[in-house]
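Complex shown without one protein chain; remaining protein chains in place.
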């Protein structure tokens, strides 16, 4: 799969389309199969029990799959999630960032399918896993 | 399934455990099988294309399943989501609230399983569906 | 949603396209939102512990979603499942048939989304729930 947007371009694009979370979201790396993003955890992401909220981890997985797809097809802001399945496996550490590592499993003409492992930074075992399908709008 | 918390009690509880979204979240009704909640959409919930963001719909589904579970077992703040599968089916209307209608399919000793239909208020067809598993902490 | 195939037509169609399970599969009813099918359990469906196997319940959900879709669009044998999420909630009774009750939540031009509740015949509580997406081939 050719790379259509590099890390710098993805970060500029992400700032534009996700202004609400522009301080929290950072593309770290484009990988052979997808990309890795960082979600900078702040107080809005904490839930009862001192852990990271489920919606925060969903957001990180969703954005990672979106940006992994766009890194290969170019800036199609209107790609939309059609399905996500997510398993929350371990309690994330509250004081550290979340790292989402996404690999594209299929990049078709109208759909992408990817999976994501989510880590608390510095921890070897994933805290969550997700799979996502994105619908790619016709040109 | 006996009701352990009524609408007023659930709303007070929700305000306490979700202070970040206390302005947006409102329990509307306890139903025979679960509960109905309203998510008051604001600017933070909008994404490219003028629609409601996926994380907002995930949040509404997640909170609805949590509160439906607690309405039957009482205030167990530490119940945690272990799995969610969500399908985004239609573009939600941007200017209206989201209504999440949750029914409990199983309420066991350690797990609850529920499904949720999410609507744009006033529209007959659901914009999303979700199923969720919650892990209930031991007493 | 108009009905394009009635119960008799669906049963004839199902016998043709699923010859391996033609003895086990029976469409019982077309409902307002989808259809109800029966899976006649036999020895091939039993797994360790004297219960119905997961693949049997997956099959029942998959066929129910397929036939519910075709009941509204006509005999498109090549519609294919693209996603299924299934929760196994209770141990099914080993000696009774499985009933799968499917409702179509979205019937678009290229995709259908449905959910299915699976029961052991005669029991009020579902043993499993599933959601499925079918891709509908272009005409």
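For reference, chains read A, B and C in written order, and residue numbers begin at 1 within each chain.
In the analysis below, contacts are C-beta pairs under 8 Å (C-beta built on N, C-alpha and C of every residue); 3 or more make two chains touch, one makes a residue touch a chain.
The shown structure was predicted, so the numbers you read here are calculated from the model rather than taken from an experiment.
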Touching the absent chain when the full complex is considered, from C:62, C:101 or C:115: C:62
What chain A residues would touch the chain not displayed? 83, 85, 87, 89-90, 105-106, 113, 115, 117, 125-126, 129, 131, 133
Going by the touch rule given at the top, which residues of chain B touch the chain that is not shown? 82-83, 85, 110-111, 133
Omitted-chain footprint on chain C covers residues 17-18, 20, 43-44, 47-49, 51, 54-55, 58-59, 62, 77-78, 80-89, 91
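Following the convention adopted for this analysis, only the chains that are shown with their structure count from here on.
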Taking each chain's C-alpha mean as its centre, the one farthest from chain A: C
If you tally C-beta contacts per chain pair, the winner is A-B
Please report how many Å separate the Cα centroid of chain B from that of chain C, as a whole number. 28
In angstrom, rounded to a whole number, how far apart do the mean CA points of chain A and chain C lie? 34
If you average the CA atoms of chain A and of chain B, how many Å lie between those two points? 23
Chain A residues touching 2+ other chains are 82-83, 85
